[in-house]
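For this depiction, one protein chain was excluded, whereas all remaining protein chains were kept in their positions.
A, B and C label the chains in the order they appear, each numbered from 1.
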Amino acid sequence: MPEIKKVLVANRGEIAIRIFRTCRKMGIKTVAIYTHADRKAPHVRYADEAYCITDGPGDTSYLKKDRIIAIAKKLGAAIHPGYGFYAENADFRRSCDAEGVVFIGPSAEHIEMMGSKTGARAVMTEAGVPTVPGTKNPIRDVEDAKKVAREIGYPIMLKAVYGGGGKGMRLVHKEEDFESSFRMASSEAQNAFGNGDVYMEKFIIQPHHVEVQVLGDMHGNAIHLFDRECSIQRRHQKVIEEAPSPFISAETRAKMCKVAADAIKKIGYYSAGTLEFIVGADQNFYFLEMNTRLQVEHPVTEMITGVDIVREMIFVAEGKPLNYKQEDISINGHAIECRIYAEDPSNNFSPSPGLLTVYQTPEGPNVRVESGAYQGYEIPLYYDPMIAKVCANSKTRAGAIENMKRILSEYMISGIKTSIPFHIAVLKNETFLSGVYDTGFIDNKFDMEELKRKQEQDVTVPVIVASIKQLLSEKISASRAVTRPEVDESDWKRFGKMINFSKTLG
Amino acid sequence: MPEIKKVLVANRGEIAIRIFRTCRKMGIKTVAIYTHADRKAPHVRYADEAYCITDGPGDTSYLKKDRIIAIAKKLGAAIHPGYGFYAENADFRRSCDAEGVVFIGPSAEHIEMMGSKTGARAVMTEAGVPTVPGTKNPIRDVEDAKKVAREIGYPIMLKAVYGGGGKGMRLVHKEEDFESSFRMASSEAQNAFGNGDVYMEKFIIQPHHVEVQVLGDMHGNAIHLFDRECSIQRRHQKVIEEAPSPFISAETRAKMCKVAADAIKKIGYYSAGTLEFIVGADQNFYFLEMNTRLQVEHPVTEMITGVDIVREMIFVAEGKPLNYKQEDISINGHAIECRIYAEDPSNNFSPSPGLLTVYQTPEGPNVRVESGAYQGYEIPLYYDPMIAKVCANSKTRAGAIENMKRILSEYMISGIKTSIPFHIAVLKNETFLSGVYDTGFIDNKFDMEELKRKQEQDVTVPVIVASIKQLLSEKISASRAVTRPEVDESDWKRFGKMINFSKTLG
Amino acid sequence: MAVKRTYYATVDGHDGENIVNLTENAHANYTVNVNGKDYQVDFEQINDTIFSVIIDGKSYAVDMTEKGDKFDVIVNGDHFNVEVLDEMKRLMKMRTSTTVEGRQVIEAQMPGYIWKILKDVGDEVKAGEPIMILVAMKMENEIKSPKDGILQELFVKASENPQESTVAIGDKLAVVE
Partner (left out) sequence: MAVKRTYYATVDGHDGENIVNLTENAHANYTVNVNGKDYQVDFEQINDTIFSVIIDGKSYAVDMTEKGDKFDVIVNGDHFNVEVLDEMKRLMKMRTSTTVEGRQVIEAQMPGYIWKILKDVGDEVKAGEPIMILVAMKMENEIKSPKDGILQELFVKASENPQESTVAIGDKLAVVE
């Protein structure tokens, strides 16, 4: 494998910049790609080179496989896919291989293997990783099925083989209910999907989403970088992650992390990856799926281990061995990440794109900000609404939470609404503070209405400031004759022109 | 001692904000003071309360002892002095005591004791700390003095007792030169200061400025937080600091840190303090002076030890014991700080105050920014030109330097000149990279002319962008009739008004 | 010479009207009487939307945007919508605020583009029935009829090309009567 001297990131926003940062540090040249809509996105300026991959403003898609690979090939650049887009796309990886472009990620075979949930579970079971107990096959004989259910232990969940969206599903708490539940699930599945096949799985009570970060190289080395707790989710989207998990015991951690590292060693996986587990209230853990990419939440792992995961991915793609052995990795403190979305939490998290008239990121100690925005940036409509990730760390979890509250209080964003008030509310929630929260947290333990209630019911301060502003505006209107600016220009363009005026004259 | 519920910081700029950050984290209310000139300084907004201490714009001084203490007394706030201003002012501390205001710092006695250099050395010698060998007393008998010089070992330095500014000083390399040098120094001193008294000190070759951070409480506990290397100085002003020192050996570190902690324990010192040492090329170290305050460069120590020094100072002022024992403190990685000044390094570091038209601080991993500025801030003429401190850390010194280069490359400041190009040049300097540099670094090992030479001699890019801008400006001038804005307004005010316009109309 | 004003301020979600007597003592320095109580105020604009306001010693970094007589104010993370009217505007508003039922104009509540239109002009619609789909940041948002009635007008066209059907906050989308 040749040394990587240039990296094209087939992605945008904060993750493109995050990867460029490691490249810049390592002295590796960087290449950005962008769409017409993203011409002013900050990743375009951060890179040494930048190429547009769309033909016109009407096309906002980054999924331009052939163009991207052609650019990388021409420039002699390796490709890092980030997350989303072409990450976990075996076909893209194969095309890179075919064109002789280095892909910074796992092999096509591993991407494909983990791309199918059932396939991944079969492989992992084979590699010694526990999966949620159950029959993978449709239930044909009720009495046989009952026997299996007894072995698994109630409660169990019946699920339609061809199902989805909750139809053909039944939770069964005891054997007496098994038969009737099975019939209902089967008939519901028949009606909904034209096929009545149903299978059975253990139902995990108060499930936690805990994942293990792993790294492998092409020389058969594989290590884990410990775990992350990702149970704070809204509509199956992670919003706050922490490392290490405050819920799992030291014993569970040791078992889970070892099982993960051993498994990827066994299957010969290389580059970064994540094994997602569901952990029950009883600390039993079961493999759910494996992500064959850099995760959004990887910074919390970097903060507690001191490992730059992107740097390792680049070394591994060059064919070098990992810079760390398992015994070099230890947990140092605690880290938390909040994903900042351009959404209005007091209005059912509706999207809130627009112009960032003020954008000041937090400073001071124990902060890591990974941002894809800047003051004056107009957040486009077409992409993911996550504009930044903010991480805080400390020696203890309580310290990290204290720090995060201080940090979020400094984040100044005007022009759009963000999810920051939601994060602050979570950070004050007693269940969250206890460290024992499951994936039902938002639904069961969190009061969304809280967000709409103002802490300060006294309106004196807003009334005073609005009144003074009204007076100032009246004075300006009165003292000047003004012409109406063009209505089709954004405020920002108008501002730009005004500034240019004053310069031309000044 | 009562619990501290409110803290007034008798300071401005980045250090006021840095102290407020810890208070906000701890749930302690904050009070800012400000001058008319500093009304828009960011520390005013960061605090929960803010009080003006000047009578009009003509007065720019923060030295308003009585007013400051009266405000703190009225509000029931403790006072943290930061550095400079009333830090290390025993009289201020005594007035606080007299008014029943808690002072977050050492006792008046210790401030006073360390305020006199000779007094401090005497105390520290007594407490077992090595000081630069020499006679403290005027030389009366040349033959006696020669004997002492032989014991100390050549080279020695002769200094005027009442001297300063290099007059009445002579470096003596060997005994044959002693007598003539002594006569010259003495006569020069007589002419310059009206007194010919001269004393003798060992001359340290290739001196390093290394200091030890200490913390003590009122219960007789005292610990050190290891050392900092501060030898990169310009005109006796520190510009880059690192922790730990790359120069001193593990053995020297152990000795020096222990001696420092033992000494402050012996003298009953409490709160944060720093013992400055001069370390010779031979690793011998000698006490120079003690700073009885929080240092500018304390963040590098916080980064390698994980201790929040301000938090400990607050606990100590409340009469609580330190949260750490010596065995809890260990060095984790390496940290570097660059002090960002509003100065033009390519023009002999001349001051460069003005309006920050763009101010984007670096983000990403391993960064700590302590800033006293923001986009739109007009840096006042009247205060210290340091606008921010930037710290980088990593597991190794090489990693921290790599990170710092990446970090400084992201710092976007327009409208004024800053010392950033100077820092980048130092970070690339071979002597600096070797880790063995002394206080003569800037004079002997650093090429100031380097800063004036452009890395890129090709002018194509600036010519292209300036030409396009010229075209755009011409087009705007041609297409519009404009009125000249008032000349006495700053650009920023003008911008503010324009924005208000468009809003009023929009 | 001191400038004086009397304003009537109302805050969304908070009952009652606040009577504000404002005196500008000097640049940036005001005495503000709210419902009979005096406050000393130091008021400075920091940038586009951030103001540094010190009220009787308490320091606030206020985020404020202005739309005509309405002010979107954020103080310590809390959001307030304040309307500030003088005597004349207040009288005009009282005259016109007899509520109009019947004709309902639907406006865009967020920026985005119209991906699909589900109803034609002349169609009968039920309250809550979707009329069109607005896409913003990869999410589809149904624009629903506020009442039972007839779709009278459509001001927008749908397109899969975002450039051709972009709408801004407050753009009229349709009329139901």
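For the reader, a short list of remarks on this structure follows.
Methods note: a residue touches a chain if its C-beta (ideal position, glycine included) is under 8 Å from a C-beta of that chain, and two chains touch if they have at least 3 such contacts.
Just so you know, these numbers come straight off a predicted model, no measurement behind them.
Across the entire complex, the residue among B:S116, B:N191, B:S249 or B:S350 in touch with the chain not shown is B:S350. Within the complete assembly, B:V358 is the residue of B:L63, B:I205 or B:V358 that touches the hidden chain. Of the options B:A127, B:M184 or B:M412, the residue whose C-beta touches the omitted chain is B:M412.
Contact with the chain not shown here comes from a single listed residue; of A:I28, A:A47 or A:V129, that residue is A:A47.
Considering the complete assembly, chain A touches the hidden chain via residues 32, 39-40, 44-52, 374-376, 496, 499, 503-504, 506. For chain B, the residues in touch with the chain missing from this view are 57-58, 60, 342, 346, 350-354, 357-358, 381-385, 409, 412, 414-415, 420-421, 424, 454-457, 459-471, 473-475.
Everything that follows uses one rule, which is that only the chains that are shown with their structure count from here on.
Chain A and chain C, compared by their mean Cα positions, are separated by 33 Å. Among the residues of chain B, those in touch with two or more other chains are 374-375, 499-500, 503-504, 506.
In chain C, the positions touching at least two other chains are 47-48, 60-61, 65-66.
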